[in-house]
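Sharing a structure below in structure tokens format, with a few things to ask.
Of the protein chains in this complex, all but one are displayed in their positions.
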Amino acid sequence: MNVIAPERRADLTGQSHLGFIDCDVHPFVKSGEDFDPFLSERWREHRRGIGGRSRQGLGRNSAYPRMSPGNGMRMDAWPKGGGMPGSDLALMQEQLLDLFQVEYGLLAPLVGGAAGERNLDYAAAMAIAVNDWQVAKFCDPDPRLKGSIQITIEHEDAAIAEIERWAGDKRFCQVNIPPRGLEPLGRRRYRKILAACAANGFPISLHLGGTSGHASTGGGWPSFYHEEHPSYVQSMQTLVTSLVCEGTFEEIPDLKVVLVEGGFAWVPALSWRLDQSWKRLKTEAPSLTKAPSEYVHQHFWVTTQPIEEPERPDDMLAILDWIGPDRVMFSTDYPHWDQDDPRYAFKVKLPADWMRMIFRENARALYRLD
Amino acid sequence: MTLTHGAIDCDIHPTVPSARALLPHLEPYWREHLLRRGLERESFDISAYPSGSPLTARPDWRGANGLAATNLAAIQAQLLDPFRPSAAICNVLHGAQMMMSEDLSLALCRGINNWLIAEFLDRDPRLRASITVPIHSAELAAEEVERLAGDPRFVQILLLAMAELPLGRRQMWPLYKVAEKYRLPIGIHAGSSFRHPPSAGGWGSLYLEDYVSYAQGFAGALNSLLAEGVFQKFPDLKVVLIESGVSWLPASLWRIDKTWRGVRSEVPWLAQLPTEIVRDRVRMTLQPFDSPPDRAALARVLDQIGSDDMLLYSSDYPHWQFDGMDVLPDGLPPALLPKILFDNPRATYPRLAALNPVGETTA
Partner (left out) sequence: MAKHVVARTAEIPPGGRKLVTVRGREIGIFNLDGEFFALFNRCPHQGAALCSGEIVSRLESALPGDYRLSRPGEMLRCPWHCWEFDIRTGQSWCEPNSVHARTFPVTTEPLVAETVDVTIAERYVVVTL
């Protein structure tokens, strides 16, 4: 790769990237106390006492430390007044929403720990608290920001109740489920929750993350963040495979799934492998009425970050073509260290209609943002 | 004349018909051990390749017992004679490699290697083999390599992509040390001992999901070898990814290269673009390729791989990757075929370097 210093280029400023829809923005809390107004006294006490417990050795931070402070934050996104990057709406506006005239930003709250919490009652309470907090601190003060409903997938009744609580509320666009769960999402035990998402018009966002307690790779626990970071993609591949092969989309034809923060260049090869393997093993998956790749194309959307940077920048065009530019949506991942800048993320010039689709129209249509 | 005449087939799978067949090849202690426990009656099938699965054996290659490739006559009639390779590397997939007891695992692996010698290598000069080793014990695996390294018909060491520990971990290094010493490539075959689910996303329901996941397993294994610095620590070691699928590699490498540019200081010994290391030190067998649906896309994937040296011909016999004689994936550029069929395998396996092409590798 030959990289040259990007100058401000006439063809980029004031053009397609301005007014885009950002499909991955992370709001953070200044501290856990921010959730207290949205928790009952019983759970406030629990939060202050035993606190969250997930399936990992370290209680609070990751055993795979990131390479910058705050578990992998953009270094220039720390608010001067204190608190985590992403916790200060004014700075988020300055560095993202206003700078790029972002039309809509889809929030992906990675806080509260509801998704991986082992105490399911606490998890359910925390999911509600995180949703109320998103609305109070971000969506209501800045209506460009749209929430993602947090649920705890191991508590079916609570999850469905929380999805239904926000049904029809335009402040929420989707339901967030992390790909690292106890079991892959196509398993029958999750079917009612997925059906509730579809019935209420919410796509599911599989935002990278979760603590399942399973090793990061099928071959065990790697040593380094250098491996942990790309291994999240493998969990995402497991879920795509599971949802397709289990016939989920035959049972819930309206289900739409968005892959968030996993990159996307891997999707074509996974589709080819699914088709190739299915050719021999189709008797095992009789509910499929067409090739797996067709389900992938019909039911999955991808967000771009962390955008792949092919050795030959031109290969990006082939990847987008293979996935279908109607299924790709731009995302920054602000304020993480590996976030993408809409001006420079693509190292190759895209056709104008692809730009419009990827930066705006696909998300607007999928999330009915008008 | 077949295109594969004279080629080196880098992945075929003789099948151990039953544990009983191994008894004559075990040490007396372990023979009695098996008999006391009735283990000669067990199949030692691995979940990664259920014997009845359509993928595990092409229907027209299955024998009366439902299994394929259990004896030399079958392999000769179905593979060696019609496809006419100059050499074919036997990779045995068997539960021996993954028994919880490391000692039992070693004993059974020894039995398999002895069985390979007696039933196949001694009886057809075209056959070569990978050394079957206990994958969860690097020390015992190294011991078995030491035992057999003097036999030039053993050309590599066989591991599975997914085991207890990622393959780059330092606990594995005693094996890589001996591999480097004898210039034996590490052959990593698709599959898992299923000590873990195929990813942190958990256990799926179908074998179809597992088989698809094997490519992810290779991505994880390769990242581990890179990040742990195995290629720096063992500068002469080569790695062959067997039955890994091929088309997933470029996107996976783009992601690793990207991670490396920001995270490399965590693993400072990784001082070269991971893609370059892979092109230099890692090889992949041809079947299955997991081809895109059109030829233009296939050509682009080959360009993305970015090296003519990486692909090694394999039939994956008797796994059902193709029908009839169509062993080569559609759309491979003819100019690349001599490298894939003969030159690359010969350059990869030092013990096959002296093998003479019969001069008829291409039609």
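A few notes on this one:
Read from first to last, the chains carry the letters A and B; within each, the first residue is number 1.
Quick note on the criterion: a residue touches a chain if its C-beta (ideal position, glycine included) is under 8 Å from a C-beta of that chain, and two chains touch if they have at least 3 such contacts.
As the structure is a computational prediction, the values presented were derived from the model and not from experiment.
For the chain excluded from display, the touched partners among the shown chains of the whole complex are A, B. Across B:Arg170, B:Arg183 or B:Arg279, the residue that sits in touch with the chain not pictured is B:Arg170.
Touch with the chain omitted from the figure is made, among B:His33, B:Arg147, B:Lys233 or B:Arg279, by B:Lys233.
In the full complex, chain A touches the omitted chain through residues 1-6, 67-68, 74-76, 337-341, 343-345.
In the full complex, chain B contacts the hidden chain through residues 170, 228-230, 232-233, 260-265, 267-269, 271, 273.
Quick note on the criterion: only the chains that are shown with their structure count from here on.
Per-chain CA centroids place chain A at a distance of 36 Å from chain B. Here chain A touches chain B in the complex through residues 67, 179-184, 186-187, 210, 212, 214-227, 229-239, 241-242, 245-246, 263, 265-266, 268-270, 272-278, 280-281, 283-285, 306, 308-312, 315, 318-319, 322, 337-338, going by the rule given at the top.
Contact residues of chain B toward chain A in the complex are 53-55, 161-169, 192, 195-209, 211-213, 215-217, 219-221, 223-224, 227-228, 245, 247-248, 250-252, 254-260, 262-267, 270, 275, 288, 290-293, 297, 300, 303-304, 306, 320.
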